[in-house]
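Since the structure comes first, as structure tokens, the remarks are kept for the end.
The other protein chains are all here in position, but one chain of the complex has been omitted.
Order of writing sets the labels: A, B, C, D and E. Residues in every chain begin at 1.
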Amino acid sequence: MADFIRADGRSVNQLRPLRFQNHIAPYAAGSTLIEWGKTRVICAVTIEESVPRWMKEQKVTGGWLTAEYSMLPYSTLERKPRDISKGKLDGRSSEIQRLIGRSIRAAVNLEKFGPRTVCVDCDVLQADGGTRTAAITGAFVALSLAVKKLIAEKKLVESPLLASVAAVSIGIVEGRALLDLCYTEDVAATVDMNLVMNAAGEFIELQGSGEEATFTEAQLAELIATGKAGIRDLLVAQQAAITQG
Amino acid sequence: MADFIRADGRSVNQLRPLRFQNHIAPYAAGSTLIEWGKTRVICAVTIEESVPRWMKEQKVTGGWLTAEYSMLPYSTLERKPRDISKGKLDGRSSEIQRLIGRSIRAAVNLEKFGPRTVCVDCDVLQADGGTRTAAITGAFVALSLAVKKLIAEKKLVESPLLASVAAVSIGIVEGRALLDLCYTEDVAATVDMNLVMNAAGEFIELQGSGEEATFTEAQLAELIATGKAGIRDLLVAQQAAITQG
Amino acid sequence: MADFIRADGRSVNQLRPLRFQNHIAPYAAGSTLIEWGKTRVICAVTIEESVPRWMKEQKVTGGWLTAEYSMLPYSTLERKPRDISKGKLDGRSSEIQRLIGRSIRAAVNLEKFGPRTVCVDCDVLQADGGTRTAAITGAFVALSLAVKKLIAEKKLVESPLLASVAAVSIGIVEGRALLDLCYTEDVAATVDMNLVMNAAGEFIELQGSGEEATFTEAQLAELIATGKAGIRDLLVAQQAAITQG
Amino acid sequence: MADFIRADGRSVNQLRPLRFQNHIAPYAAGSTLIEWGKTRVICAVTIEESVPRWMKEQKVTGGWLTAEYSMLPYSTLERKPRDISKGKLDGRSSEIQRLIGRSIRAAVNLEKFGPRTVCVDCDVLQADGGTRTAAITGAFVALSLAVKKLIAEKKLVESPLLASVAAVSIGIVEGRALLDLCYTEDVAATVDMNLVMNAAGEFIELQGSGEEATFTEAQLAELIATGKAGIRDLLVAQQAAITQG
Amino acid sequence: MADFIRADGRSVNQLRPLRFQNHIAPYAAGSTLIEWGKTRVICAVTIEESVPRWMKEQKVTGGWLTAEYSMLPYSTLERKPRDISKGKLDGRSSEIQRLIGRSIRAAVNLEKFGPRTVCVDCDVLQADGGTRTAAITGAFVALSLAVKKLIAEKKLVESPLLASVAAVSIGIVEGRALLDLCYTEDVAATVDMNLVMNAAGEFIELQGSGEEATFTEAQLAELIATGKAGIRDLLVAQQAAITQG
Partner (left out) sequence: MADFIRADGRSVNQLRPLRFQNHIAPYAAGSTLIEWGKTRVICAVTIEESVPRWMKEQKVTGGWLTAEYSMLPYSTLERKPRDISKGKLDGRSSEIQRLIGRSIRAAVNLEKFGPRTVCVDCDVLQADGGTRTAAITGAFVALSLAVKKLIAEKKLVESPLLASVAAVSIGIVEGRALLDLCYTEDVAATVDMNLVMNAAGEFIELQGSGEEATFTEAQLAELIATGKAGIRDLLVAQQAAITQG
């Protein structure tokens, strides 16, 4: 099946080209513009020197990490109105930013951040499928850059990072498991999975969904295997981006 | 490991007691109060004789199905303020109602509903863990009762139902995979999974999440196996509730 | 006029059948599902161990009691969208919950609650007229159960309850004063009155309204007399429900 | 008891001085500034040449009348933040504007307005008790002025007004029934009643409320008798204001 | 060009008639109803004995002054829905209230107010062009009355007022610079300017805008010269109103 060539020339288990443009937002503690195929997401990490009220009330020590996700209105082929113009956060955005938060929290030891709130913002500049996986993958780079800076500024003595985290989508399109779906593939997919893993090969989050369809245990196994290989490639690219600073 | 006895007396792969009180809300087309251990969710299906505007604009035929999920303020040990008092839908509720919608849509052929909107409402009366899986499992019963009624009223000629759908949670607590977590187990779990499957043994949705933790492929396999067995028991209980009418 | 038989078989001064299903929401301090004809309302009382900020600022001692009222979306024959989907509380709900709050506050000595907030929640499961009077009548039962529990738990040494409170609607339909209107009678009524009274035969609240109509002093007297008799029956039913625990 | 002199020099059944300054808002179809003691309310009626969507959908003919009530931020001794700064309509305002709407609708034959919406706006410039009764009493004057104008402009051939409508508050303060409470009396009252009546001596709305207190049937009778006398005086003052144009 | 006679009989550099009705809202610390041609704006100043949180946090001493602007729904020929009915502040209102705030802050030494918040409220009763300049001009009168009162009450020892502030609009209509545009002139203007100046002849704010048009440096000079003359007349009228008390 590996011989199948996708509309954009990729093989079934090939990622779209990946590029990081670090420091896109220099006032953030760390930031990167992840370009993954035609998908582009600004990932920025800012640090607040306080923790949410519930942590104080419940006397939880250490820091907190929260994430926000938004699609810029010009990120889609048809303009997407801003949340504020409708007065409420889009349900899909809410779901995605909760996923980003859980995924990145699994990458850090919050205790080591001290009484700080780490804010991860992901703003989609162009959406061609896989914006949530791009957001997670880019957010880890932005966070790593922020940690470097905090250490350089002597605000942290040791890194709170546990292991690199990356995410990829996999889907079943016309019966084939495809890695890293672009938008047209995503629309055609009968099953859609998002996989978040770390550098130790462990799962952080696994979400498989058959919108108006179902999938078998064999398909699940194939999707996971395909995704795991993709994650390995992503971790390499991430590391290069972080090292380059 | 099957010898391990949980705090509430259950074995690791045993469901909490399940009971359905149908027609709890008689003005709905179909409704049931699912009582699953101490968790209680009102599931009600209402039918609107129209479809959302986007379907008309995009000339999509058939019907639509949408879901809403809410926790009643007295469903938790500490009172939970209503969404309206904060002016916005809770992020968790938004995520759960999207999951319910996808899960139940996978159970039906929307085309066969004709130009109608099927509204699935799930209101939690008591929350002791597993409210989203109770909502999905109960919603399918409520939907089945609604379909019976529509057929009896000659509004439908054949059933749009494809296969029964049920959902269960599984988690890893102190290294053990446990079926159907109650609240205290849920809080202690390092990995939390929700599994939605149909009567054909196919997956509809699989969400595994290691909040501030990770899981291995072996653990994933054990979680899935444990969950599948639970789903089988649920489908039997659902069928009994639907037959009883 | 007492010979007149209403569409549902009742005489003009007869209540619809009344039933209380206590402890419908066991995590509340007290709760009951009041079924009054086809009208069904979940009444639940929860206790917060703090008082509103304005009481602290104004140095008011004792407790506070507040009420919220909501119609579940499947409580009406045509689905009623949730308040949160419109982003604001319905004007009618706002008016009703203020009435419930005033009525139940008149039943208690707030000073004796200590620095606590008593939250009364009324959620309509089925609406066939008289939901506000059912909410008040049920709320007093739920509150009584909550007080019993607080006394049993030694959180209160004596009961803050002053006298039982019940409410009933009365209306003029085709020139006749009818007790306890169902929905179709309510729609047909030219005058609509809600009466809240206590076990001492005193008035707590009296609201008579001639929507696009008027009423005379003689009609007012007849409405009050009819209502008072209904209240007496309600107080008996309430007492039975409270005693049964 | 009539010998009792109130703090402001009035007898128990005496109204505060009443004055109407018509045409305060000349772009409205009709408007008046009612000054009633220290209470001042701008009442303005505007006409829209269309009806609400629900009337079209339900094929209801004739016109509609709706009311809005708001307290200007400088109307109280302590500045009251605008509703918009809190993002939602105050519960009390919502309740009052519903009362104004019902009361004024009872004064007109909506059918005769043709397919128009009559908007009654009441903005409180100074609040010294009785703002809702001032709003209703002033609104009827503003409406009468608007009807005169519509007839003069040949937009209406005959008046849709049925009978004059006025409203007054009555309360029990230190055991005495007092007519037309000012703010300090309102705060001290154990029972508070609002009475809306028409020129035919009929009741339109009667709301008696014992906030944290109760009242007997004898007290109710006294309150009503006191209020009825006040209404008669109000109707005379209204008529003078309308005639003066 | 001075011979040109405008539709309402004025010369090009003539203001509309101006009148102040002080103490329109007696519970405010200072208030006036400015009537300027057919434009009418209620300007009221209230004082809160506290400062905004940001001042405390940033340890800024002295007082603060903030402004709010709103159009009453019956101030326009076609009824304007209230902000609260749309759930958000109108963009134009937001812009105007920021302008009023800046303009009036330039008239005072905030330090001398002590730790107080001065709230300037401007509510438009009738809108015939120039409502923002009327709001500023009237607000200064209301503020002066409030300062007089605070001094009389010994709450202030010396006046925090620096210099009188007034505002006027100027526009280019059919090539001519016209002072103080009424609504129909405003609609016809290709260039619209608002000028805020003080009694020392200094500029506080200058906003010139060519909506879908442009203007030259020569036109700018003429607009400013015309406006300056108007400001002089306004300052005289203001002073008379303040003196009269």
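By our rule, a contact is a pair of C-beta atoms (placed from the backbone, for glycine too) under 8 Å apart; a residue touches a chain by one contact, two chains touch by 3 or more.
Model, not experiment: these values are computed from the prediction.
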I'd like to know which visible chains would be in contact with the absent chain if the whole complex were considered. A, E
Missing-chain contact, candidates A:N22, A:S75, A:N198 or A:Q219, resolves to A:S75
For subunit A, which residues reach the chain that was dropped from this view? 24-28, 31, 38, 40, 42, 44-46, 48, 68, 70, 72-77, 79, 82-85, 87-89, 119, 121, 123, 125-127
Considering the entire assembly, which residues of subunit E contact the chain that has been omitted? 88-89, 91-92, 94-95, 97-98, 102, 105-106, 110, 198, 200-217, 220, 224
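Keep this in mind: only the chains that are shown with their structure count from here on.
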When you take the mean of every protein CA atom shown, which chain's own CA mean is nearest to it? C
Specify, for the interface formed by the sequence copies subunit B and subunit C, whether it is same or different in terms of residue numbers shared by both sides, with half as the dividing line. same
Chain of greatest Cα-centre distance to subunit E: B
Between subunit C and subunit E, what distance separates the C-alpha centroids? Give it in angstrom. 51
Intercentroid distance (Cα basis), subunit C paired with subunit B, Å: 33
Could you check subunit B for residues that touch two or more other chains and list them? 87-89
What topology does the chain touch graph have (line, ring, star, complete, other)? line
